[in-house]
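Heads up, one of the protein chains got dropped from this complex, but the rest are sitting where they should.
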Amino acid sequence: MGEEEKVFKDPVHGYIYVRDPLIWDLINTREVQRLRRIRQLGLTYLTYPGGEHSRFSHVLGVYEVIRQALGAFRRNRYPWPHEWDRLTMAAGLLHDVGHGPFSHATEDLTGGHHEAWTERIILDPATEVHQVLRRVAPEFPGQVADVIGKRFGNPLVVSLVSGQLDADRLDYLMRDSLFTGVDYGQFDLARILRVIRPLGDRLVVKRTGLHTVEAYLLARYFMYWQVYYHPVCRAAEVLLHKLLLRARDLLAGGRPPALPHPALGPWLQGEVGLEDYLELDDYVLFTAFALWRREADPVLADLAGRLLDRRLFAYYDYHPRSPRAFGEIEALVAEAGFDPRYYCDVDQTSGIYYDYYLGGEAGAGENGQPLFLWSEEDGLVEMSRLSKPINGVARESLVEARLYVPREIGGHPRLGPLVADLARGR
Amino acid sequence: MGEEEKVFKDPVHGYIYVRDPLIWDLINTREVQRLRRIRQLGLTYLTYPGGEHSRFSHVLGVYEVIRQALGAFRRNRYPWPHEWDRLTMAAGLLHDVGHGPFSHATEDLTGGHHEAWTERIILDPATEVHQVLRRVAPEFPGQVADVIGKRFGNPLVVSLVSGQLDADRLDYLMRDSLFTGVDYGQFDLARILRVIRPLGDRLVVKRTGLHTVEAYLLARYFMYWQVYYHPVCRAAEVLLHKLLLRARDLLAGGRPPALPHPALGPWLQGEVGLEDYLELDDYVLFTAFALWRREADPVLADLAGRLLDRRLFAYYDYHPRSPRAFGEIEALVAEAGFDPRYYCDVDQTSGIYYDYYLGGEAGAGENGQPLFLWSEEDGLVEMSRLSKPINGVARESLVEARLYVPREIGGHPRLGPLVADLARGR
Amino acid sequence: MGEEEKVFKDPVHGYIYVRDPLIWDLINTREVQRLRRIRQLGLTYLTYPGGEHSRFSHVLGVYEVIRQALGAFRRNRYPWPHEWDRLTMAAGLLHDVGHGPFSHATEDLTGGHHEAWTERIILDPATEVHQVLRRVAPEFPGQVADVIGKRFGNPLVVSLVSGQLDADRLDYLMRDSLFTGVDYGQFDLARILRVIRPLGDRLVVKRTGLHTVEAYLLARYFMYWQVYYHPVCRAAEVLLHKLLLRARDLLAGGRPPALPHPALGPWLQGEVGLEDYLELDDYVLFTAFALWRREADPVLADLAGRLLDRRLFAYYDYHPRSPRAFGEIEALVAEAGFDPRYYCDVDQTSGIYYDYYLGGEAGAGENGQPLFLWSEEDGLVEMSRLSKPINGVARESLVEARLYVPREIGGHPRLGPLVADLARGR
Partner (left out) sequence: MGEEEKVFKDPVHGYIYVRDPLIWDLINTREVQRLRRIRQLGLTYLTYPGGEHSRFSHVLGVYEVIRQALGAFRRNRYPWPHEWDRLTMAAGLLHDVGHGPFSHATEDLTGGHHEAWTERIILDPATEVHQVLRRVAPEFPGQVADVIGKRFGNPLVVSLVSGQLDADRLDYLMRDSLFTGVDYGQFDLARILRVIRPLGDRLVVKRTGLHTVEAYLLARYFMYWQVYYHPVCRAAEVLLHKLLLRARDLLAGGRPPALPHPALGPWLQGEVGLEDYLELDDYVLFTAFALWRREADPVLADLAGRLLDRRLFAYYDYHPRSPRAFGEIEALVAEAGFDPRYYCDVDQTSGIYYDYYLGGEAGAGENGQPLFLWSEEDGLVEMSRLSKPINGVARESLVEARLYVPREIGGHPRLGPLVADLARGR
């Protein structure tokens, strides 16, 4: 690279600056370049046409946010462990390197979680990422994996990569907002980076930054409802899941459909190796869908065509009074001539990856991790105790569900109203 | 659709409004939905990571610009043939429907031009697009094809779809600029639509709009040099071309590589039918590249790996004094162990699709079509006679060329300097 | 005006379009042009240097929002009383025409409220505004005054000028946000105008617009705390109030200071006539301050210098346990050598003009007016019952206060801590 800084033009941050050759070399590895072929938001572009950006631009953005945060900490002479700066930047850049195609939608089906793949890619001596990391020090790959896996000894380093104010969320909210055109997701990143500071083992927010962080947490709230849990976005994910489920079932049943790439079969059956895994991307899957549309199996062909031509399922709010309802709905779906196993689903908020701030000092699970404001006078105070709108949001239960069935059933003069009534618990 | 207007969120235009059920139905055809799987800028995202948008969002944008222009003409009571409004909007939406994967890079190789495919899709009774159009009137598909093919009787209708101020360019400049992050491409679309007006058979610009149109033409100039003809963007196209050339040659030579989709072989050999053509997209091609990287043929495997991992060719300005130079460069490439047929190319401005305004009242070829300003006092005056910066740009000859060879040769201590010297005509 | 539409460039709305000659003529009256000399946000530019915009650009913006809303209602064929469109646009343009210099800060002192001045300007036959309005019909000026005064028979017309979703707030939030640079105040105006609709006598929001209106209400919340009730912005208003109070007291005491304009004395004493009132603006006041800084009266000269050179008072949160506290603070201020009448003040939220949504179906006073969401299924539901963040905000009591004293006292080694302790109720 020589001594000159490298620059990427980026619609979110303006420019992304790379001065450390380690970062430059990591970006140019085969495993990171592969993220160019995996979209950040899966099938969301079927709802928001602009949301076509890849995980590659996101991981550059995460790196850039960390770089800027570290610069702000240094400028303000905060007690930050700057000996770990390269480690933090590398971990930020690599935290998503294990994502497969449509990860959030396919992980349960394929049995492999992207976090586990990320660690494998970093630790396996055969990957280019590992080889670049190892050049720093033999223990460096392990340290990067530890930061991403939240096992690293210094919790401040971890918090900048995974936490209520991590670079991951700071980048993807802005990015997803810009590309989808859903403006509610914008917030003042420059000021966020000025109001966060380390306090002991924790990243906290200066009390003067209250409104800045409110705006960021509300951006999460809006993006959750307007994008991540948008009913039409979820409809596409449900359809994708059903299509892959059918393919897997055919494979398991000894009637394998055409597969455009040898890695695809093992992946669907949860038996894929690392080398094969790294050849999978959105492209291979969509090529499979194009082949499957021509397959003899009517369910597979039909579901593939629906996805390719964007004929998504219809949805209903779903408030089940009793387990009876879903069984009755399945019966109606079957009566309409559709196999309910592939043409009927309930999608629950709890099933999706994204969330928003659910405060409370105690916390509950992953997301319950509290966010603290700090002032000389009052010390640490949990966010939702100081902010009225966040207090409103944080009391939200987040339990919601929607029923998905083919649009044909929703439009059926007799079955449609029945399904709708049952869904609403009437 | 009922009576309610449909709306798409769009980062360029804010919202795209659809009120006419014809437009809604066209958007939902299989052939238009397919454009979601073809990127607007081919491999440009390898240079500008944000430039990942598809042709689908562009064609919606073209439709929207036409809708707004027609509204402005109506509001100002200009003598516009409003009886053709539906036709114009449909033609704008469909003008790019024939694009295949990486069209501009692959058309010469595959022998099929997207304009021809567009007309076939519109006219073939088997397509959904044709069926939707035909519902308007039996002659309607033909009229749409005529507008796109510039044969339609009313030149004003044609000019809004193809011309110096057409909706196509107005949308793609703004869109490509936004997504790549190259801000120079922005201009004031609202005001452009206020200063253009029909005059007889022509679309002209009111004299008061001089600076507005200057800014638009300069946006074209900037996007040309910063994006469309950017040396690294072109490097990716050159590599893609070489890779497909090798695959075609192997096919022709009876040593066919693995092909993930049955339509791919015929397409590469220039013999694909319409139905097959419609199954091809960026996804199928990239899946092929993934397979080819594993092929035994060393050239195919190597070129595929270079493209997938973004190891692009190096480039040199190329001012050939004599035909001798290229032959000598080829010899040096061969000496370095690379087959020059697949590892050496000259890329010329004349070979790319995009252009910018090359004024002159006479005009020269496609791009020479002059753009006129109009005022009551002075009548029609050609743009470059009134605008100093455009006059500067318009005198540009646009003849440039670059030499591409593998980076390894550029770095070769002996061959590199030789290649560079020859390229520069020394 | 002829038949051509007039256009203003505007950083908020892009362009402001004027097609109706009535609106054009109103804009060009002396009384509306005078608003160019009165800043929208008073002294806020002493805190946010960009916030220097005038009421003139705001009233153009209010007109434009109404124009766009009426267009949306017409396009959607909503049951809107379009016979009142000109009236509504004129009322929107004129609703602030009665504002004097630094209105919100000076109204209590001068005894004249801008609403009353607005009606006088519209109804007085001597004003250009009245003469232009009268050309429409003899009763037209009275109707405009009735709409602004909320007495007009059709509540829908009134609601677009004054109400929870009125054009006034929609414009000033966006405008104040843009000019101050406080981004939190941005929301999606285009979509707001698409989700509001008349329902009987009311302007309501379609249920699908829930998040859009949430974002708008949160913008109000943020702008309230970050701009309108910002402690430093309020410090400037407090200082201005004290300065004018001193000038009035000197006048009343027979020791009149120099006055650069004959209208200023009567205005300060609450006795100004309409013609004189219309000659007052920010310019005349600041010229008075420049003269007063040279006056013999030490209090007047000192306060004028503080304002001109931006040496504002210091502030403390003020939670009075007992009425005792303020008396003790006044005593300390006097001990420091400052007359407490002019150098000590408590500023309360209830004293400022702006507010944010304080929901509740019952409502309480001006701001209690509830905002309703509507869906076919659930009918009307009050906003804070559907929105968690708004529910959080709406329960806020809005009772806050701050103590202001000269910075010198805050820095006094003995008095400063005493004042601070008393202010905080210790």
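Residue numbering begins at 1 within each chain, and the chains themselves are lettered A, B and C in the order written.
Please note the rule applied: a residue touches a chain if its C-beta (ideal position, glycine included) is under 8 Å from a C-beta of that chain, and two chains touch if they have at least 3 such contacts.
On a predicted model such as this, the values are computed, not experimentally measured, just so you know.
Across the entire complex, the residue among C:Lys6, C:Arg19, C:Arg37 or C:Arg86 in touch with the chain not shown is C:Arg37.
Residues of subunit A in touch with the missing chain: 5, 7, 14-15, 75-76, 190-191, 194.
Against the chain not shown here, subunit C presents residues 8-11, 14, 28, 30, 33-34, 36-37, 45-46, 48-50, 52-54, 56-57, 60, 178-182, 260-261, 279, 281-284, 286-287, 290-291, 308-310.
The chain not displayed touches subunit B at residues 183-184, 186-188, 211, 214-215, 218, 221-222, 225-226, 387-393, 395-396.
Quick note on the criterion: only the chains that are shown with their structure count from here on.
Set against the C-alpha centre of subunit C, every other chain centre is closer than that of B. Separating the CA-averaged centres of subunit A and subunit C is a span of 43 Å. In subunit A, no position touches at least two other chains.
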